[in-house]
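Here the complex is missing one protein chain, while the rest keep their positions.
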Amino acid sequence: MTATAPSARLPRADASAVPRPRQRARSSFSLGRALLWVVVGLVLLFLVFPVFVVVPVSFSSAKYLQFPPPGWSLQWYENYFIRPGWVDATFLSIRVALVTTVLATILGTAASLALVRGRFPGRNAINSFMVSPLVVPTIIVAIGVYFFYARVRLVGHPLGLSLAHTALALPFVITNVSATLHGFDERLEYAAMNLGANRWQTFRRVTLPIIRPGVFAGALFAFITSFDELIVALFVSGSGAVTLPRKMWDGLRQEIDPTIAAVSTVLIAFSIVILLSAELLRQRSERTRTATWAAEEEEGLGARE
Amino acid sequence: MATLTTEMAAAPREAQSARFAALRRREQWRYLFLLAPALVFLTAFYGYPVASMLMRAFYDPSWGGQNFAPLVEASSTVEVLGLSLPMNVYLRVFWITLQIALVTTVCTLLLGYPVAYALSSISPGRANLLMMLVLIPFWTSILVRSYAWMVLLGQEGIINEALTAAGAIENPIRLLNTRFAVYLGMVHILLPFMILPLYAVMRGIDRNLMRAAGNLGAPPAAVFRRIFLPLSLPGIAAGCLLVFILSLGFYITPQLLGGQRDVMVSMLIQQQVDLLKWGFGSALALVLLVLALVIYLVFTRLLGVERVFGSARA
Partner (left out) sequence: MTATANREMRGDPDGLGALGARVVFDRIEKRYGAVVAVNDVSLDIAPGEFVTLLGPSGSGKTTTLMMLAGFEIPTAGEIYVDDDPIAAVPPYRRNIGMVFQNYALFPHMTVGENIAFPLQMRRMSRAEIASKTGEVLELVGLPGYEGRYPRQLSGGQQQRVAVARALVFNPRVLLMDEPLGALDKQLRERLQLEIKALHEQLGVTIIYVTHDQEEALIMSDRIAVMNEGLIEQFGQPTDLYDEPATRFVADFIGESNFIDGTLTQHDGATACVDVSGLGELHAPARPGYAAGTVVALTVRPEKIVAAENGSAPGMNAVAGVVEDVVFVGEMRRYVVRMPGGQRLVLKAQNRIGVQNFERGDPIRVCWNVADGRIV
């Protein structure tokens, strides 16, 4: 036997011992992918289609809900502006939501700093308490707040709504800001202090600019949480603080008035504008991040958990 | 060290240590100072009201457990897995609620998993673009979305009109105010809550693992089943827990889309409060909350789901 013979035979001997994996046809693989994307397309359609279905209804010339619309008109938008209550409710909702946003963002950002950075006992318990409004059924919060407000005379007061909404919105600010803080390189703060910045200057000049996307996302969530909130409003808005969702609810319960389609269309356009500006902001902030963090940092918007 | 200053000799080691310990404590107090406003606020406008409302279950109208009595009084029995369990109108509502939550969770998982999988397998730029289609409904008010389903499912709604026009049916069928409508609406609303955590976990899966498995001879189906699926389990657990717990508290959608019989616990609680049966309403709320809590704990302990609801890093 020559020296080269065994080595030449060796691979073949191995191959017979371990069967080669069966070669799948490439086409079946891409067929699977095609099928996957068909399913994905259908699911995405299911998600988006109902949202946009109200748009043509809002431009209908019919006097009641009818599809397809027999003709086009702006009568429902006219209704929205002329009929009493709608515009007032819109402005009230915006006011309540703005106050909520400011309160929740300030309180939540400060709390997140403490919860992420601090090492004090009970930190996890406090954190759980502060994000629990996310999972406690809103009806329970609403009724609890209603009993409480009845005693302190806050029922029917816009401020009462803002305060209750702030409680519901705080978890969103805390989760979003905490997520960005976790991805934040603490050495940057050390560096700032080492260079002579005191704690406030460090926060203003270094921490805040870098966690801004998280703070902004939290603020956005806070605004939307308040602006869309119905259940608490059902209990505590009384007759003095009728918000837009409350007004829509009343409308929906009575008759399906296409004015609601007009309002809905405005709200959908509003959400899309918010979403797009958030996306633009995210892209801009992405450009100011160093490459090394991009991997560490969580998605800009995060889950609306 | 012999040349050191007098100060050093003057400061005994114990006193020094105590001074540093105080400094470190002050550092932690700074954090409490940041935390306090939010904590006080949340206690006043959420913790206290909710707690005092739940307490009502035990003293309204009088002290004792009588508010829980209607829940355990059996008016009939029901067969579950060969066991006959007591049943009454209130328990039935809990039963319906659990059923709706379960079906919703399963449906969102089945629909959401392929979407998250597909989006996580393409470039982040394109995925973000498609993610817009998930986020648009996510950012749209629940009320608007429920209204949209009313427009779609109503007697003269789009689906009935289309089916009639196509000649598939002669008379409009009842779609709105059915359990099916509740499922549709809730799946629609909660699907993003499933897709987002799934997507986040799947993005974090190292694709080289799958290439390695392929290189080791695993066909695509095996790669998926043996590698990708187990690694995506945390996302599945987080998504399911989130959707299930949120489902339990649903109010608006079943109210608008459901029929007479599709009553969920939240609606029952609201009814009782309307009837001024505050104690009983609170008892129902307490049971619902405990149910949610137990499910949460079982999930997190058994499956080891961490940070589902964004807890602070230990």
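Letters A and B mark the chains in the order given here, with residues in each chain numbered from 1 onward.
Everything that follows uses one rule, which is that a contact is a pair of C-beta atoms (placed from the backbone, for glycine too) under 8 Å apart; a residue touches a chain by one contact, two chains touch by 3 or more.
If you're wondering where the values come from, they're calculated on a predicted model, not measured in any experiment.
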| item | value |
| --- | --- |
| Of A:170, A:192 or A:267, the residue in touch with the unshown chain | A:192 |
| Touch with the omitted chain, as defined above, among B:24, B:211, B:226 or B:261 | B:24 |
| Residues from chain A at the interface with the omitted partner, ascending | 185, 187-188, 190-199, 201-202, 205-206, 209-210, 288-293 |
| Interface with the unshown chain - residue positions in chain B | 1, 3-5, 7-8, 11, 13, 16-17, 19-21, 23-24, 27 |
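Here, only the chains that are shown with their structure count from here on.
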| item | value |
| --- | --- |
| Chain centre separation (chain A, chain B; CA means) in Å | 14 |
| Residues of chain A defined as touching chain B within the complex | 20-22, 24, 29, 32, 36-37, 39-40, 43-44, 46-48, 50-51, 53-54, 57, 65-68, 103, 107-108, 110-111, 113-120, 123-124, 126-141, 143-145, 147-148, 163-164, 166-167, 170-171, 174-175, 178-179, 182, 199, 224, 227-228, 230-231, 245, 248-249, 252, 256, 260-261, 264, 267-268, 271-272, 274-275, 279, 298-299, 301-305 |
| Residue ranges of chain B touching chain A (in the complex, touch as defined) | 28, 30-32, 34-35, 37-39, 41-42, 45-54, 56, 111-112, 114-115, 117-119, 128, 130, 132-145, 147-152, 154, 156-158, 161, 188, 191-193, 196-197, 200, 203, 217-220, 242, 245-246, 248-249, 251-252, 256, 265-266, 269-270, 273, 278, 281-282, 285, 288-289, 292, 296, 308-314 |
